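Left out: one protein chain. Kept in place: all the others.
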Amino acid sequence: MNKRKFLKQAGAASVAAGLVLASRSSQAQAPAGDVKVLIVYHSVTGNTEKMAQGVAEGANGVSGARVVLEKVGEATGEELLACDALIVGSPVYYANMAGEIKAFFDNWGLKFHLFTDFKMRNKIGGAFVTGGSISNGKETTMQSIHAAMLINQMSVVSGGGAFGASATTGPDSPGVDEMELEAARALGKRVAEFAAITKRGSKS
Amino acid sequence: MNKRKFLKQAGAASVAAGLVLASRSSQAQAPAGDVKVLIVYHSVTGNTEKMAQGVAEGANGVSGARVVLEKVGEATGEELLACDALIVGSPVYYANMAGEIKAFFDNWGLKFHLFTDFKMRNKIGGAFVTGGSISNGKETTMQSIHAAMLINQMSVVSGGGAFGASATTGPDSPGVDEMELEAARALGKRVAEFAAITKRGSKS
Amino acid sequence: MNKRKFLKQAGAASVAAGLVLASRSSQAQAPAGDVKVLIVYHSVTGNTEKMAQGVAEGANGVSGARVVLEKVGEATGEELLACDALIVGSPVYYANMAGEIKAFFDNWGLKFHLFTDFKMRNKIGGAFVTGGSISNGKETTMQSIHAAMLINQMSVVSGGGAFGASATTGPDSPGVDEMELEAARALGKRVAEFAAITKRGSKS
Partner (left out) sequence: MNKRKFLKQAGAASVAAGLVLASRSSQAQAPAGDVKVLIVYHSVTGNTEKMAQGVAEGANGVSGARVVLEKVGEATGEELLACDALIVGSPVYYANMAGEIKAFFDNWGLKFHLFTDFKMRNKIGGAFVTGGSISNGKETTMQSIHAAMLINQMSVVSGGGAFGASATTGPDSPGVDEMELEAARALGKRVAEFAAITKRGSKS
């Protein structure tokens, strides 16, 4: 993906998501060291999307970060190749990622041809999830996202929690509250900062 | 699913799978205590199917067992409701079940309406997998199958291995060898035997 | 362990734990079908012990259940052999069971000689945990307890939650609240009931 498309998409995504990305990172002249953070999510009720926006906010607050926020069906192999960091978000279905997110990872081999030669190698990965109740599989879902990343030789970090950022959205705690959103922001910030370190280190 | 259909499917599946099910369990008059074992799998290369046949053989060797072997797209909610035990097999894609198997479990809520009221409660569950290399996610895939079962209040057992039956099928160890097939049989036997115990116990 | 000792320990444990076990199950003449439920836990702050008591209450409410509640260091190989169901509780340390609980499981091989010949085979297992924050490893800890049980050929059930019963006990939600205690009771009830089924089925 060329830079123009990346910026355009970032803008489009931010509008679609009702989120104003800070001008510093997405509109200013991109310095050589810019860190491209791709956030891919699946959302049916809007809860995971809200978390995704929090992750984007957090990542966007990091100097030099350029953030793209996308629904899982829209993410292309080119974008995956172009990013420095990838943060994947999913609702928890039966203690595991949604089928849509699983199909996305399956496509890394079948469609995007990223697995061969480990084309995602050394990119930074993170995970966020939403689940109906407290211990209903949020951790195992984040772990399953991490596993897919590790097997592709990405480097995994946590942020906003032990494994990543998570929100409980069922009857006992409906929707995404401010503390959960803050965890999402912390994850975005953490992944972007660590990706900046590895990007600088890769160039030296 | 009525009994007639169950027997018919068992026959059809065994032919489709090139497997002669022992007459004792599938053709003789079914005693009251018959144990219905449903084996659902996804297979692209034929390896997971071969394991599925081994699981069916093992289950079928248990007195009173009636075994149905089905590709994941064919399994119905009615069959899931009717079975006493369910054994699910998947190739390992990125350290997790194939998207097709994930979609199958997602359908327990979305399509089959089994999750509400825990309609699979107390049925016995087991898992088998095939993976390209030794430690590439076979265990985590079996664990993800177990998790989906546990959250539906099934009872999970191992068999043929610490978590279930597994086969390494990549370049270093192509196809399913006799030891792996033996593990598959052990899983089928174990699940059917334990399901027989719980079925007897539920009636007393 | 003989019956007399089992009852005595049950009494001692209930006093130690500040819990009055219902007379029906622990003091009345034990019918042939009695189900022995052993609850083993580690607790430093008292939170996991409180959950353990909830589990005991829930199990004890099941007709025919005889419940023993023990700290992990006191559980003997004889008791493990004698029980029909085992429920293990641990605080979450670094997304995994406490070292004390890990050492307990290691002793199943090293000290109690239960692993050889799978002496715990077909006993029913469950797990409960307490953790400082919401998604800090409670699920992975329950999964690690389940894994130890499955490898010993126990049958695992959930209860009180997707994997088992859990409580968040850190600053944001100090101590064990009534909803968490209710989950603990649900786990105890579920495990005892399922163990009763398998015990009846094993005798038929």
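The first chain written gets the first letter, and so on, giving A, B and C; residue counts start at 1 in each chain.
What we mean here is this: contacts are C-beta pairs under 8 Å (C-beta built on N, C-alpha and C of every residue); 3 or more make two chains touch, one makes a residue touch a chain.
Values in this document were obtained by computation on a predicted structure and should not be read as measured data.
Q: From the list C:Asn122, C:Asn152 or C:Thr198, pick the residue that touches the absent chain.
A: Hidden-chain contact among the options goes to C:Asn152.
Q: Looking beyond the chains shown, say which of C:Lys36, C:Lys102 or C:Arg185 touches the absent one.
A: Of the listed residues, the one touching the omitted chain is C:Lys102.
Q: Can you say which of A:Lys36, A:Lys50, A:Arg66 or A:His146 touches the chain missing from this structure?
A: Reading the full complex, the residue touching the unseen chain is A:His146.
Q: When the complex is taken as a whole, what residues of chain C touch the one chain not shown?
A: 93-99, 102-103, 105-106, 108-109, 136-137, 140, 143-144, 147-148, 150-152
Q: List the chain B residues touching the unshown chain?
A: Residues of chain B in touch with the missing chain: 95, 133-140, 142-143, 161-163, 166, 168, 172, 179.
Q: Taking the full complex into account, what residues of chain A touch the chain not shown?
A: 122, 124, 143, 146-147, 150-151, 153, 155-158, 162-163, 190, 194, 196-202, 204
The rule is simple: only the chains that are shown with their structure count from here on.
Q: Please work out the Cα centroid separation of chain B and chain C, and write it as a whole number of Å.
A: Here chain B and chain C have centroids separated by 28 Å.
Q: Calculate how many whole Å lie between the centre of chain A and the centre of chain C, each centre taken as the average of the chain's C-alpha atoms.
A: 38
Q: Enumerate the residues of chain C that touch no fewer than two other chains.
A: 143, 162-163
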